[in-house]
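Data block below; observations after.
Apart from one protein chain that is not included, each protein chain of the complex appears where it belongs.
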Amino acid sequence: MHFVPHTDAELAEMLTSIGLSSIDELFDAVPAALRLAGGLDLAPGLAEADVAVCFDAYAAANRPVGRDFVCFAGAGAYDHDIPSVVGRLAYRSEFVTAYTPYQPEVAQGVLQALFEYQTLVCRLFGTDVANASLYDGASACVEAVNLAVASTRRSDVWVSRGLHPQWRQVLATMAVGTGHDLVDVALDDGLSSWPADGQPAAIVVQSPNYLGCLEDVAAAGELARSLGGLLIVAADPVSAGLLTSPGSLGADVVVGEGQPFGASLSLGGPYLGLFACRKEHVRRLPGRLVGETVDTEGRRAYVTTLRTREQDIRREKASSNVCTNQTLMAVAFLVHLGWLGTAGLRELALRCARGTRYCREALLAIDGVEPLVGAPVLREFAVRTPVAADVVVERMAEEGFLAGVALGEEYGEGLLIAVTEKRTSGEIDAYVNAFEKVVR
Amino acid sequence: MHFVPHTDAELAEMLTSIGLSSIDELFDAVPAALRLAGGLDLAPGLAEADVAVCFDAYAAANRPVGRDFVCFAGAGAYDHDIPSVVGRLAYRSEFVTAYTPYQPEVAQGVLQALFEYQTLVCRLFGTDVANASLYDGASACVEAVNLAVASTRRSDVWVSRGLHPQWRQVLATMAVGTGHDLVDVALDDGLSSWPADGQPAAIVVQSPNYLGCLEDVAAAGELARSLGGLLIVAADPVSAGLLTSPGSLGADVVVGEGQPFGASLSLGGPYLGLFACRKEHVRRLPGRLVGETVDTEGRRAYVTTLRTREQDIRREKASSNVCTNQTLMAVAFLVHLGWLGTAGLRELALRCARGTRYCREALLAIDGVEPLVGAPVLREFAVRTPVAADVVVERMAEEGFLAGVALGEEYGEGLLIAVTEKRTSGEIDAYVNAFEKVVR
Amino acid sequence: MTTTQPAAGGRATSAPLMGRESEPTLFELSSPGRISANFRITGVPEWTAEELVPAAHLRDTPTPVAEVSERDLVAHMTRLSHRQFSVDLGAYPLGSCTMKYNPKLCDDAVARSGLADVHPAAPPAMTQGWMALLADLESALCRITGMAAATLQPPAGAAGELTGLLLMRAFHGAAGEDGRRRRVLIPDSAHGTNPASVTLGGYEVTQVPSDDRGCVDLAALADRLDDDVAGIMLTNPNTLGLFEEDIVAIAGAVHEVGGLLYYDGANLNAILGVTRPGDMGFDIVHMNLHKTFAVPHGGGGPGAGPVAVTSRLAPYLPGPRPVATPQGAYEWVEPEHSIGRIHSWHGNALALARAWSYILANGGDGLRRVSDAAVLNANWLRHQLRGTYDIPYDRPCMHEFVASATNLKRTTGLRALDVAKRLLEEGFHAPTTYFPLIVEEALMIEPTETESPQTLAALADALVRIAADSGENGRAAPRTAPVGRVDEARAARQLVPTWDARPADL
Partner (left out) sequence: MTTTQPAAGGRATSAPLMGRESEPTLFELSSPGRISANFRITGVPEWTAEELVPAAHLRDTPTPVAEVSERDLVAHMTRLSHRQFSVDLGAYPLGSCTMKYNPKLCDDAVARSGLADVHPAAPPAMTQGWMALLADLESALCRITGMAAATLQPPAGAAGELTGLLLMRAFHGAAGEDGRRRRVLIPDSAHGTNPASVTLGGYEVTQVPSDDRGCVDLAALADRLDDDVAGIMLTNPNTLGLFEEDIVAIAGAVHEVGGLLYYDGANLNAILGVTRPGDMGFDIVHMNLHKTFAVPHGGGGPGAGPVAVTSRLAPYLPGPRPVATPQGAYEWVEPEHSIGRIHSWHGNALALARAWSYILANGGDGLRRVSDAAVLNANWLRHQLRGTYDIPYDRPCMHEFVASATNLKRTTGLRALDVAKRLLEEGFHAPTTYFPLIVEEALMIEPTETESPQTLAALADALVRIAADSGENGRAAPRTAPVGRVDEARAARQLVPTWDARPADL
């Protein structure tokens, strides 16, 4: 099956009308030696129904979370309820099949949605400006570091081990190109223990951090300011329903993974990189920014703005190379968070925290299960288990649970567990019972 | 959960502004004795996620057809592939959440879709006019009979037993009100054997009929004409890809079940009543009819027309009482059939016929499995089985097949089997193997 | 199939986003040989049509459908959708029709393969989930209406009405009174489906006038009651949006002569949890699930029109019905004296399921809140329009009310129709016009409970502004819709019911 509308007669007629006699002549510019003989080494096209058969087979070879495989894993990807409105609104074909809003007059839909999204991100994080999205949490963090390095003209970046290890890996990959130094900051009983002195371009802290612990963001902010660096906070949009905003605690840049609002787990993508900062950094903001303006008749209108920062205009001097971003995920974020609303966001955060406490207390009552660290947690926590964490995960799968994420050596092993608002006490009780059984 | 936007404060303010002090005062006109004490005897509202849990439970208690329960049942409800475009287009919220197009200026979407649908129905059936849909095949048939009775001022209606038995039951239910007599016409080896003489208001024949056999529509038409009655044909839109159209064979009214195009099986509804007829009957056409016209600036526009036939204007003298119909299913029909197109419709019919022959030949090769009737079939057929048909269905379910529909006594029992374009030779072979096993 | 040149498929000529040009038909987008369809690989032998179909039945030429690319089909339907007003775009105060917001959760609830892929003729063992769902819905509808049993088969309100009338017949027939009871009473304000259904039920319509308060005229009713009356069809609140306060007396009088009371449930949105037709004395009730219970109207359907009855009518209900056995499994059961089948299968099952998801989500408390807000909204709006529009029966209404443009027509020439068309320009759907028939220049307004006070205020403001405007503007409206006012007379005079029938000059 293909999606070329032309009939053979139409192809022939078009060819003739431009003076050609065969399709191959269209490719005369391609040197004969480069022509692919025999066509692509791929199977012939399938009918729609047969593609569905293939995809059913892929899907059947996975074990999705749900009633029969109850999810207690988080670690940056959370199993939240997504209300029906998200699918019905964000995935309307006008949003799905539009390009980047280059012609604002016929793109007010996407532009206004992004403007509202930016507003929400700023409200969550207590910042002045937010961009129209980046790829994921890790890439947002990379951009924040680049901004800090450019703005301070320094090269050391202090990165807490409380920052998601995979984000740190991405930071490390990218730092090879940009050339700054990442200074690894260890955790002390779950909280970052910053060096007392130095010349950091930025201090990067996540709160709640990878182990679920609440960091002292204000103190990190003071330290950063006192040392002349910026404070970059990696924040969780769900926790934002309960926690004092990073912006109000002194963050210069706040980044986050937007997945909890509107994105399904989907093996990790597409997710959504949240990026927000103080006004003074706006000229270094990576990616697209939508601003409000008016049209020729004075009507309110939206347009991408401060475009001279961007790669298509500034080229090698651009603040970032990002072009395609994650707009559709931002629209889904807007719908999900808009649906939750002010009260719903708080309630959601509260419910996650309640489930987390309920589950944590019950697990810690099991013989040999101990807290990995002592710092207070909110919506995720880590335990030390009598049996190795990856074995626990394996055995729990047989009991119908995705038990959590086994922590690496750098965290002293342990199991990282997340409890969202979806988890009922019945599920948690069953989980704890199974846990007790498998760690015996 | 409820969907009333008002906050309590807004409710109070609105009440005050119209001089009331409580919600209950709104209902002062309802005599106290009639007031429901204690509220409705229903559980409190559920959250969206909990409704989903309930519905998961209902769904899990069914056995849907699919890979693990391969469908060979038809009998008026067919398991065809529905292309993705149907769900993505017909179910756009503009179509889903609109009312009947009473204000044509803002309903051109639905109106034009219905106009195109009417055109397609006429092309399938070889008629001049089609309405904008009725409830289902049975109700379309009822309306056809009513039209014939009104138009001929006769009261006998000859109904072939080849007409779907459930449609005949509906005809019988409704005839109690309208007062005409239904004359049961038996089948002879699968084909209707009409009385030679009489004064029928109409002859009602289905082709392919309930047993899958191709009736001699032209002969029925001649008979009807010679006796001064109308010919009503119940036709299958899929078979229309191969068969000479009923209209061209003399049908005055053609009705049909539109389910095969765009509607999922869904326990039998919502489906789609197709209704089409010759021009001369248009003033008796039941239900809505869309016509082309122009607007004040001469632009092409569509509107419901000949409305004086309808209940809201003609009241007790209306040609029918139908008001709400199945518009959305008609839009889905349009999308599905539009996607199939001219070549695809023929191909679809051909594939159904091929699968049917392939399956039939293999089944008849089984010892003791015999054709129920001898007349030629197209996309459905009936066999006599050594074991009772309902037992076959039961046993085949254990083998992973919905084997067909067990025929009632009036057909001399037997099993009715349908093979659609969805069935692969592998599935058919497995079905035949299992069949052989269970009838032993 | 057509000799016209195919039109531009990718061109958004018809998207209002892009102007006011019209959208070509599918047939005009068609180009010979173009194709979207594709079929799975089956391995079934490829017999030819000639080998499969007896020559006498085989058509000579392919049935012409259309020949469009999937891309053009998608664009065509998407553009058509942009030419369509809907609840999801804005308020739709269409009286009697209850165009409330249809919650999206219901879309997802019924989208499950476990509901959609169930064959209607599958044995009960394979459909227990569906049968449980239907039985649960039936029970809830009985609780809501105060009835004993119900059928879910009728696919719409009008089908429910006819079902109810046939139940009446069966009931009277069982009493040997079928021949005598020939008349069914209906108020002059009744919806058109009521008299039409009465005819199809084999009865004669006797109209009952309304009194000057807009309710059934009790004296006139008494005059018309006799032992040849099979029953009366009422809706309460009635089509003026007024509660028939004397309903108990009416019920008494009708029952007195041996008649039955039929409740047209199109207006049930007003009384959920407040009162029940059963308590008022009704014997038979239909519900429009596509109104009260938020099944979206789909541009005209599908709906669902279950009929609930008191216990004495239950034996006559259509069958089969899903009934729980003592062992807990469900069976299809034919009521003892069933009038028979009303639908090919079990009614508009997915629509029924949607309504059930809506009822589950709302619960008893939420449904009551529906009526509270629906009635409050209507009364508030009525207050705002007083003084600008005539309100012929200006007293507390239920979930809707009828205004009139009679005075406006006199003073500015603005008719109900013009008001409606002007409102389209303001971004609202129009109210129902010229119904009920007993009010001149009627504008029947039903805001529904899902519109906010702010939306109501904007609607009131628009209606007041329209009334202050000139009649000329009114006649020119709508000027911002995809098409201007359409020539309805021409459509009827020069009937063009299909694209193939288009006169060549168009």
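Note that the chains are named A, B and C in the order they appear, and that numbering of residues resets to 1 at the start of each chain.
Throughout what follows, a contact is a pair of C-beta atoms (placed from the backbone, for glycine too) under 8 Å apart; a residue touches a chain by one contact, two chains touch by 3 or more.
Please read these numbers as outputs of a predicted model, since none were measured by experiment.
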Options A:Ser151, A:Ser245 or A:Thr385, residue touching the unrepresented chain: A:Ser245
Among A:Pro5, A:Gly190, A:Gly221 or A:Pro371, residue touching the chain not depicted: A:Pro5
Candidates A:Glu394, A:Glu413 or A:Glu436 - the one touching the absent chain: A:Glu394
Missing-partner contacts on subunit B, residue numbers: 1, 3-10, 46-50, 53, 83-85, 87-89, 93, 106
Hidden partner interface residues of subunit C, rising order: 5-13, 15-21, 29, 31, 34, 69-72, 74-75, 78-79, 82-86, 88-91, 101, 103-104, 424-428, 450-452, 454-455, 457-459, 480-482
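Throughout what follows, only the chains that are shown with their structure count from here on.
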Whole-Å separation of chain centres (CA-atom averages), subunit A against subunit C: 45
Distance between chain centroids, defined by C-alpha means - subunit A, subunit B (Å): 47
Whole-Å gap separating subunit B and subunit C, where each centre is the average of the chain's CA atoms: 18
For subunit A, residues that touch 2 or more chains besides their own: 48-49, 83-84, 88, 93
Where subunit C touches two or more other chains at once, by residue number: 34, 39-41, 70, 74, 78, 103, 105, 107-108
